[in-house]
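Apart from one protein chain that is not included, each protein chain of the complex appears where it belongs.
The block that comes next holds chain A.
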Amino acid sequence: MQTMERELQRLNIEIEKKIHHSFLLQHINKPKIDEYKLYFLIYIVNKSSLPQHVKDQLIITTMLVQVALDIHEEIPDDNGDSIDVKNQLSILAGDYYSGLYYSMLAEIEERSLISLLASAIKQINELKMKNYYLQSDSVEMYWSLKKQITSRLIQSIAEHFHLIDEIPVMSEILLTCDMINHINSDPVDRDVIIDKQVTKTKGMIDELPTDWEFKQDAEQILHRIVYQHTSSEMD
């Protein structure tokens, strides 16, 4: 885990550098780099036999795509007023980061990875449309789509490297994190939903083979997510 922490830190810095654009960052919310998605990406890509520089570029570009999609998700759906400069620039920031992903992978001539990520972006937007037009009473379907949306990029990379066994647990952990960050309902309902999700995820991790290195990592990540959640509740 210590090596992993160093990798996380190193790549986080690289991503921050790529995201940096002084004018944009003066006006938009600083893009959030999802540490758990980054962790899973490092885990998956490190299992491959790609050269280190390609591994790095793949991780950085996938996170750039994630950042681009997340920024666009912040654009308010208000049809009444024209959007302000912050939102105008958020749209352009997302487009800029998408361009960067293409340019970085083109630079190292990784055409198949460009296509792989483009295909994931396409699928994510299809899923987002489904979720947007979902009937308000379809709670289960809502969370099922959320899970697919939040984990689609990671899943695409994992499938590309034939690491499919880890996908269900990774998806469940990412959904747990999403729920904690985004549920706005009544605090009692919120806690019930989150507890149920944590229990489900923990159950899935428990079922993983004990000799599997990923099991311990998954336990620690889930523990960290829950710990961060409970400590923020106490603040």
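Just so it is clear, contacts are C-beta pairs under 8 Å (C-beta built on N, C-alpha and C of every residue); 3 or more make two chains touch, one makes a residue touch a chain; residues count from 1.
As a convention for this text, contacts and distances are computed from a predicted model.
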Among "RNA polymerase sigma factor", "ABC transporter permease", "ATP phosphoribosyltransferase" or "Heptaprenyl diphosphate synthase component 2", go ahead and choose the protein name stored in UniProt for the chain not displayed. "Heptaprenyl diphosphate synthase component 2"
Of A:Asn12, A:Asn46, A:Asn125 or A:Ser144, which residue touches the hidden chain? A:Asn125
From A:Ser82, A:Thr210 or A:Ser231, residue that would touch the chain that is not displayed: A:Ser82
Chain A residues touching the omitted chain (full complex): 21, 23-24, 68-69, 72-73, 75-79, 82-83, 85, 88-89, 91-96, 98-100, 102-103, 105-107, 109, 111-112, 114-115, 118-119, 121-122, 125-126, 128-130, 132-133
